[in-house]
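A single protein chain has been removed from this complex, and every other one stays in its place.
Right after this comes subunit A.
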């Protein structure tokens, strides 16, 4: 089960996570540890499912930068979730090449199957979905991706989406 971070509680990163941070920081010259910010935020999101304000403050402290430097980055890039999402966030490409091979009907089908609007979370906490811009898989559309591994599902049909959703439900049930 995904641990959802309460927004007000301070975050303490585990030694394992901090070891991953340190590995990232080692890639840059001394004093340029701010370069680690984007990869570190990905690691935080993979751990907690989203990026909370206390988590961002802890990242700032770890990288010896100001909190605002983390907030402005986390809010600029689209991959970071600033509020909790479903365990599985289905991100469907909605840009031109996917659109002309049927992205909109796929999103409508997902909305219907999950029973939640774009950006909302299903009651069981398992699913969210949203349309995203071009995922660079234009020859295999429609496509969707699911973090934190960012597994790709290509050439989507309503049937393959149904199978995917029921597979994920089964996986979560274990």
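By definition in this document, a contact is a pair of C-beta atoms (placed from the backbone, for glycine too) under 8 Å apart; a residue touches a chain by one contact, two chains touch by 3 or more; residues count from 1.
Rule of thumb we're sticking to: contacts and distances are computed from a predicted model.
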From the options "NADH-quinone oxidoreductase subunit F", "ATP-binding protein", "Ferredoxin, 2Fe-2S" or "Iron ABC transporter permease", the chain left out of the display has the UniProt protein name "NADH-quinone oxidoreductase subunit F"
Contact with the hidden chain, among A:110, A:137 or A:165, goes to A:137
Even though one chain is not shown, subunit A touches it at residues 27, 29, 32, 34-39, 41-42, 63, 65, 69, 72-73, 76-80, 94-97, 99-101, 132-141, 145, 147-152
